[in-house]
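Left out: one protein chain. Kept in place: all the others.
Note that the chains take the letters A, B and C in the order they are written out, and that residue 1 is the start of every chain.
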Amino acid sequence: MVGGGRGAFIGAVHRIAAAMDQQIDLVCGAFSSDPEKSKASGADLFLPPDRCYGTFEEMIKSEAKLPKDQRMDFVAIVTPNHMHFPPAKMALENGFHVLSDKPATFNLKQAKQLRDLVKKTGLLYALTHNYTGYPLVKQARDMVRDGKLGKIRKVIVEYPQGWLATRLEIQGQKQAFWRTDPKQSGAGGCVGDIGTHAENLAEYITGLQIKELAADITTFVKGRVLDDDVNVLLRFDNGAKGILHASQISIGEENNLNIRVHGEKGSLEWHQREPNTLIAKWPDQPVQLLRTAQGYLEAFANIYKNFANHIRAFEAKRKLPADDIALDYPRIEDGVRGMAFIEAVVASSKANAKWTKLDTK
Amino acid sequence: MVGGGRGAFIGAVHRIAAAMDQQIDLVCGAFSSDPEKSKASGADLFLPPDRCYGTFEEMIKSEAKLPKDQRMDFVAIVTPNHMHFPPAKMALENGFHVLSDKPATFNLKQAKQLRDLVKKTGLLYALTHNYTGYPLVKQARDMVRDGKLGKIRKVIVEYPQGWLATRLEIQGQKQAFWRTDPKQSGAGGCVGDIGTHAENLAEYITGLQIKELAADITTFVKGRVLDDDVNVLLRFDNGAKGILHASQISIGEENNLNIRVHGEKGSLEWHQREPNTLIAKWPDQPVQLLRTAQGYLEAFANIYKNFANHIRAFEAKRKLPADDIALDYPRIEDGVRGMAFIEAVVASSKANAKWTKLDTK
Amino acid sequence: MVGGGRGAFIGAVHRIAAAMDQQIDLVCGAFSSDPEKSKASGADLFLPPDRCYGTFEEMIKSEAKLPKDQRMDFVAIVTPNHMHFPPAKMALENGFHVLSDKPATFNLKQAKQLRDLVKKTGLLYALTHNYTGYPLVKQARDMVRDGKLGKIRKVIVEYPQGWLATRLEIQGQKQAFWRTDPKQSGAGGCVGDIGTHAENLAEYITGLQIKELAADITTFVKGRVLDDDVNVLLRFDNGAKGILHASQISIGEENNLNIRVHGEKGSLEWHQREPNTLIAKWPDQPVQLLRTAQGYLEAFANIYKNFANHIRAFEAKRKLPADDIALDYPRIEDGVRGMAFIEAVVASSKANAKWTKLDTK
Partner (left out) sequence: MVGGGRGAFIGAVHRIAAAMDQQIDLVCGAFSSDPEKSKASGADLFLPPDRCYGTFEEMIKSEAKLPKDQRMDFVAIVTPNHMHFPPAKMALENGFHVLSDKPATFNLKQAKQLRDLVKKTGLLYALTHNYTGYPLVKQARDMVRDGKLGKIRKVIVEYPQGWLATRLEIQGQKQAFWRTDPKQSGAGGCVGDIGTHAENLAEYITGLQIKELAADITTFVKGRVLDDDVNVLLRFDNGAKGILHASQISIGEENNLNIRVHGEKGSLEWHQREPNTLIAKWPDQPVQLLRTAQGYLEAFANIYKNFANHIRAFEAKRKLPADDIALDYPRIEDGVRGMAFIEAVVASSKANAKWTKLDTK
């Protein structure tokens, strides 16, 4: 694991998700850019001291020297955005599979480089757009793909939060600090942090791609540099229209990712706050509530589980059928689309909400 | 009453709303453009035959000749959009107050004429943007006005419906027929029918005005002429941003008017489907549910009640204080803004979502 | 109308409900036990002074002397419980149909007398258990009757309120005063006021009858005489089990009437707070939300409408088919069951929750 030391948030979530099915063991880590802190964080996790590394470079080099059955199987990257690309690149170049937190990289250019590298090395790469791990999100995707909704006409996806409604980043809150720092986060603030989740969810469920968008992003909190509010009109490749909005200044909103998909034959609605219910609406019939039972951590764990199973098949040179569930995790292509989305949003908004295409070539 | 004969929908709602507080009696009507049907509709309502008129012209002329204590006190107009202006104009010119269904007129030009006429005659005019009649909508407005939310930053207002997801208008459905006919509805389909409600609600609660907008409207159902889906980015006069979307092709959605208002100090959320709950969110405090108890009809009736009380004060030459509740009903100025909104949306969308100002001068 | 003068609550609801379909006109009334107040209340409603009576006796006698096409068609009784029986009895004896607020009478003995009188006179009698007027309550009843749920196994019905959590009755609140006064309310406080609604709803939807019950009622507020909290175990005539609880000391609860019915094949759930949704649950299928659109007043009005239509058919000597909707309103038999329920609850609780049968013979 790269990142996720003391004081980090998402690192612990990754570790629990990885551990949940008891198929993945944390064996080493470079948990902090501060070597001392990295080692201390490793000790908290009962790792042997010789596998708590001071830097990710050291970790990748050392692990690569270990015999194959002793070294780590893949690298999990849970650092701030600007530190996604360097370890991912180095890991791939040294023969390790990679699982990375989103967004894939600091900017679109890096994402495309990473795409090329994944292709060239033939190694596996997973991106934790964890919301697609929910069973009912997968079911929604299946229902759309099976034509249950007919041609998709309209998509409304939203991700409001309120925790950055004040300038938390100058009050010593680490999570707020790097997320609002363009040097660590990249060109997008709110749009990169949570807007990409909304974008990924909309494309995952509908199987459509955003063709162009018109965006109006805002920085409401004085002194902040990056956007903290995002409003976007969407046009999909099949002619569907959409709305995407995200915010980190909507006081009282927690992690309120929601999506509504309307087709010619029916509609679907899913709310992250009640993730085990999928609402289906049909003409002249009762509304249906489809139910399952999995929480946030289990959904997150699904990404790890599928990725681990794919690695096993890969290492055993076992070919998986195209519909094998182990193949169902976000890839570098999703990462490229995410970065293209961020850059298109920022560019469109700068051009006064001019329609802008996603550059994913 | 003009309109609202057999087979009409909103006319009956108006009659119940007017009757609810037992302060307003229906005394005459021109219920249909077909004189026979008009008279039959009047008989259903136990009106005396001599006050069931064949046309609105006949009604206004005849009533004007009656002694003041016997003739109607005001005219309620519940016809399709293209027939809002002519009876409103004639009624005002003959000394009658007017209450009209929304939108105020067929186009912006007529709305401005009506504004001038109201000013010139000094008579009263009410527009049934009925959602502003809900007690908790009024409370939301008061909370914003009193500064409870601080400066408003973001507004999300939405009005999805699904009943026009297929081409209902060629299947003999009267309500669908006139709403999708540009000769009866005007330049806007969905935007005129329900988009204006959303626009009015957002401006009513926030006390802000939409300064400019970028719109992307669509006609999804083949063969239909007017829009059936509306997505709009909003910019308010205080710098707040917003999203307005409305739809009549979102299958399974009923009458799902919702609004979220986010300010610097807190947020409000109101859903027409549960109109007696107003959700207030604050930093570092529990979410609050404010409750009251009034249904759709009572809210609609509030418009009538306030208007009737204003008429009584007006006729008695009684001056009402500025904060008298009787003054709280939508006016011709709201009508002008509504028509300006429709025309701006249509123009912006035609210009590929170009930012467009509302022309209300 | 008997009762419902200035300061009353349910009288206004009755008047709106009656007026809603514009088929029923209020023509006279004895609105208060105070003749002065009665006349003033009538004037508020624009009634002619000669039909605003000082007492119900005067009203019934005077109206009975009017020609048949001028006198009132039926008497609506909206007084406190102890004044339900006397005007109902006198009205029936003078040839008038009766519509009464619930519970039917002050005690079971009166209810049985009234049942005999209705039978003897052949006149019509309606009881406003208004919750059975909701379209989806009717649909629930139909689904049970049609066997969709299979044999009913369990019923949970609850009606918590919180408005009497303190001793409101000694603070000049008229509604609280008579409801907690055994001379006006009868043997049951909470059980008579709202427990009977729950009992009626459970029997209406399931088509079953409560065979016996074990009750534990409590008076929590010091100084109060009648019960303010009710917990009951139910056994139905088909072997189904049930729970009924009601309360007026559950702080924060408004008018939270809920029912869940579980059968061998499926379950139904209905909440008065969201009356336009009926939730249906089936084995191995999505939950269904059945929807309609009617508010509290429309539901209340359905009782009046059906009763009015039955009166018309009755007066015209028109025989209605057994499934005519006009016959669907609560009768004196429901009133007798309600009174038997109250008395059984009180008796069972006094006997330390001893199982007690309902005496409806």
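Here is the rule we go by: a contact is a pair of C-beta atoms (placed from the backbone, for glycine too) under 8 Å apart; a residue touches a chain by one contact, two chains touch by 3 or more.
Predicted model, so just to flag it, every value in this text is computed and none were measured.
Enquirer: I'd like the shown chains that the missing chain touches, ordered by label.
Expert: A, B, C
Enquirer: Sort through A:27, A:45, A:64 or A:326 and give me the one touching the missing partner chain.
Expert: Among A:27, A:45, A:64 or A:326, only A:45 touches the chain that is not shown.
Enquirer: Among C:27, C:40 or C:156, which one touches the chain that has been omitted from the display?
Expert: Considering all chains, including the one not shown, the answer is C:156.
Enquirer: Would you mind spotting which of C:281, C:331 or C:357 touches the chain that isn't drawn?
Expert: The missing chain is touched by C:281.
Enquirer: Of the residues A:178, A:282, A:296 or A:314, I need the one that contacts the missing chain.
Expert: Residue touching the chain left out of view: A:296.
Enquirer: Under the stated touch rule, tell me which residues of chain B contact the chain that is not displayed.
Expert: 280, 286-291
Enquirer: Write the list of chain A residues that the hidden chain touches.
Expert: The missing chain touches chain A at positions 15-16, 19-20, 22, 45-46, 254-255, 274, 291, 293, 295-298.
Enquirer: Determine and list the chain C residues touching the chain excluded from the picture.
Expert: Against the left-out chain, chain C lists 153-154, 156, 158, 160, 162, 165-166, 214, 216, 218, 220, 229, 231, 233, 235, 241-243, 245, 247, 249-253, 260, 262-267, 281-283, 287, 352-353, 355.
Here is the rule we go by: only the chains that are shown with their structure count from here on.
Enquirer: Need the CA-centroid distance for the pair chain B / chain C, whole Å please.
Expert: A distance of 37 Å separates the two centres.
Enquirer: Using mean C-alpha positions as chain centres, tell me how far chain A is from chain C in Å, no decimals.
Expert: Here chain A and chain C have centroids separated by 56 Å.
Enquirer: Multi-chain contacts in chain B: which residues touch at least two other chains?
Expert: none
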